[in-house]
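A single protein chain has been omitted from the complex, and every remaining protein chain is retained in its original position.
Each chain carries a letter (A, B and C) given by its place in the written order, and its residues are counted from 1.
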Amino acid sequence: MQLGVIGLGRMGQIVVDRVLEAGHDVVAFDLDEEAVATAADGGADPADSLEDLLDRLGDEKRIWLMVPAGEAVDITLSELETHLDEDDVVIDGGNSYFEDSVRRAESCPAAYLDCGTSGGPAGAELGFSLMIGGPEWAYEECTPVFDAVATGPNGHERVGPAGSGHYVKMVHNGVEYALMQAYGEGFELLHEGRYDLDLEQVASVWNNGAVIRSWLLELCEEAFREEGTDLGDVADRIEGGSTGTWTVQEGLEQEVPLPLIYTALGERFGSRADDGRFSRRLANRLRYGFGRHEVQRRD
Amino acid sequence: MQLGVIGLGRMGQIVVDRVLEAGHDVVAFDLDEEAVATAADGGADPADSLEDLLDRLGDEKRIWLMVPAGEAVDITLSELETHLDEDDVVIDGGNSYFEDSVRRAESCPAAYLDCGTSGGPAGAELGFSLMIGGPEWAYEECTPVFDAVATGPNGHERVGPAGSGHYVKMVHNGVEYALMQAYGEGFELLHEGRYDLDLEQVASVWNNGAVIRSWLLELCEEAFREEGTDLGDVADRIEGGSTGTWTVQEGLEQEVPLPLIYTALGERFGSRADDGRFSRRLANRLRYGFGRHEVQRRD
Amino acid sequence: MQLGVIGLGRMGQIVVDRVLEAGHDVVAFDLDEEAVATAADGGADPADSLEDLLDRLGDEKRIWLMVPAGEAVDITLSELETHLDEDDVVIDGGNSYFEDSVRRAESCPAAYLDCGTSGGPAGAELGFSLMIGGPEWAYEECTPVFDAVATGPNGHERVGPAGSGHYVKMVHNGVEYALMQAYGEGFELLHEGRYDLDLEQVASVWNNGAVIRSWLLELCEEAFREEGTDLGDVADRIEGGSTGTWTVQEGLEQEVPLPLIYTALGERFGSRADDGRFSRRLANRLRYGFGRHEVQRRD
Partner (left out) sequence: MQLGVIGLGRMGQIVVDRVLEAGHDVVAFDLDEEAVATAADGGADPADSLEDLLDRLGDEKRIWLMVPAGEAVDITLSELETHLDEDDVVIDGGNSYFEDSVRRAESCPAAYLDCGTSGGPAGAELGFSLMIGGPEWAYEECTPVFDAVATGPNGHERVGPAGSGHYVKMVHNGVEYALMQAYGEGFELLHEGRYDLDLEQVASVWNNGAVIRSWLLELCEEAFREEGTDLGDVADRIEGGSTGTWTVQEGLEQEVPLPLIYTALGERFGSRADDGRFSRRLANRLRYGFGRHEVQRRD
């Protein structure tokens, strides 16, 4: 089948490559001409504009968006929409907020599939895990492409109607924050603890048969191998947080407590408090207030 | 080589089977005669007492203890000790507290290896992950047995001196509590949330290529397959907690905060508070105190 | 001065009483005629409609709204607005969401004061703490009324522009959740702990000179005195949660971690999970998955 891919960053290029490799045709577009050229080198049909891409797709268009979540998706859709009809399918493979996907599915003339995509750049070889929401027929139509982009037929599922794909991906990411923090707590205790341990060795033996073995633990092992058991100059600063924030917000909405996910998110916020945490500064001062304990001062 | 195995419960039998399968000899003993008979059926040499086991092992004894952590280990060791010398090796494969292992290593006339064993009954087929503390030479001597019991040569490591094996296993279990709770939060939100999802399907697609894929997530998938997406009559009650408690205590000792592990442990405690949580009952009553909100009463 | 009061529930009646007691005039209205009659018994001038109330107020109207937060405020304002101009002042003394207050302040023809009110029914005698946002002149104009409703001149402050009063009140309530839970944890530990203690006695001695003495601790003392040291039939169920939820949401927005407030809010959610917590049910089942620990089942 033929697929249009819009957005040729790291993840978009992987989509192009895997779809081509599976024997399908790809028309590729990006605002960055170099990215288009890279895709063309790999065998894609290069488009020099959105209109050009639409022209090359003919009827019953299948379009995969891999542009940054947020405004970029709406801008792209607004340009596409006048050229789409109900026989076409648009797939949003980015990390969009699920309520945006519901809204877009309602306003888009084409069938709209929200596709949560997990696996990161490592998916270039293994393929991704795809959580898809939207009309059944559109999902069926695009199955050959999903087979190619995912790890295989088991690596993609239609989990429900519009929005459900990005909803499941949102929760996936919330869990991901907590898992990273859970491993982090364990390794921090081992690092600060009573024994002088080789943490790569520990991660390795855990990855061979232990209950907590996982892909993230393999990445821990890789991190210790590449950075050293004390993580070298890796800083105490964690960027990101949008999908985790959405997960916590949805937990509030549903009245579901998510203390681990919340704590992991809070560690990110705390790691970026460059002037120190105000709450701790107040506690420091209060200890003087009631107990005349010396106030710790900044230099 | 020849191995004596003391303690033939589920885990002990797996040790016996895997060691036999690798072509070694096993002398097996348990207080329960039926367990000894089972081991003998599998090809082990049955002993009818600890002394008999010691007699059958001859010089340079290699003994694997797989008895319940705590007093049972000390009782067994006290019976063995008069018959052991410095050329012998005792391996404690149970979930002992690491400080007990340090103490036992000091008092035992034989070389003492504390061996954290992870993987559960599923290890019968795959083999275990073994985290081992104690003298290097003793670890080397027992390598053929560790190769057999573990997933293979990568499934066991000597992580440090006496106690370090059980220390690493303790932390492993603390992380395990937090990982389970992290997945639990995600699935709880999906279960209570906006979409009517098939959680086995979600777990399955995540296990195929998603960042959070893991063996525990495969067990989630299995749980939903066997119990249904709403977990049927599975109760809100989590037993156990000793290794998690030790992990938190060690975090206090080392001044390392472990909020996820602590919270996961607290969920276990909370799930067993059959008369309700006193703190919540007080908050309920306080809302009347300051706001005259109706007090919720028990029937 | 003359004040119109709309909304004569428990809190509204206290406002009426305290303002009358301070020698001011009150025109009172509520949809419930009995409530109006009660206010009239206390000395207020009863209005039988919003229009009637407006008529009785004459020029330079000063109106205190004490209606439930949410839609009721908007409905009342929409009826009032055509009769108000820039010399009038409307005070919203309820628990409105601060962004609603900002919006209302912008659209209301009168000066708009958002007034967070804390102290509960106990404020009938002591007076309230009032956190007020909005134009300085309007705050000054209404000072006599604030002096009367608050504990006195120190019991009210203009903390900033529109919305800031309800913002500060929102955070106050978030802190309140955490304080209740903090005391709850302490008393739960004492209740479950090693000694057979009289918790009223403990609360009493703490309230006399201890660092943690507070009004909430006085309410704890009262609770134990009235319900008994084991809180009798008070249920493990905490209602409410909107202001705490807003506080957490604002923390997400500002990237400020609020783990204690979040945890206290989560206890409310958890206390209302009548079918048990799904996350715990999954953990229970997973312990079977990896360790063949018996699954706890519902009867």
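The rule we apply is simple: a residue touches a chain if its C-beta (ideal position, glycine included) is under 8 Å from a C-beta of that chain, and two chains touch if they have at least 3 such contacts.
Just so it is clear, the structure is predicted and the values come from calculations on it, not from any experiment.
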Contact residue for the chain not shown (choose from A:Val73, A:Met170 or A:Cys220): A:Cys220
Full-complex contact with the absent chain, from C:Leu50, C:Ala235, C:Leu260 or C:Ala273: C:Leu260
Per the touch definition above, residue among C:Ala111, C:Ala150 or C:Leu282 touching the missing chain: C:Ala150
On subunit A, residues whose C-beta touches the chain left out of the figure: 10, 119-122, 180-181, 183-185, 187-188, 191-192, 215-216, 219-220, 222-223, 227, 231, 233-240, 259, 264, 267-268, 270-271, 275-287, 289-298
Where the missing chain touches subunit B, by residue: 211, 241, 245, 248-249, 252, 255-259, 262-263, 265-267, 269-270, 272, 290
Contacts of subunit C with the absent chain, listed as residue ranges: 118-120, 123, 126-131, 133, 150-152, 154-157, 159-161, 163-164, 167-168, 171-172, 174-176, 178-179, 181-183, 185-186, 188-190, 192-198, 201-202, 204-217, 247, 250-251, 254-261, 263-264
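As a convention for this text, only the chains that are shown with their structure count from here on.
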Most widely separated chain from subunit C, with each centre as the mean of CA atoms: B
Centre-of-Cα separation between subunit C and subunit A, whole angstrom: 40
Distance from the mean Cα position of subunit B to that of subunit A, given in whole angstrom: 33
Multi-partner residues of subunit B (each touching 2 or more other chains): 119-120, 181, 183, 185, 188, 192, 215-216, 259, 264
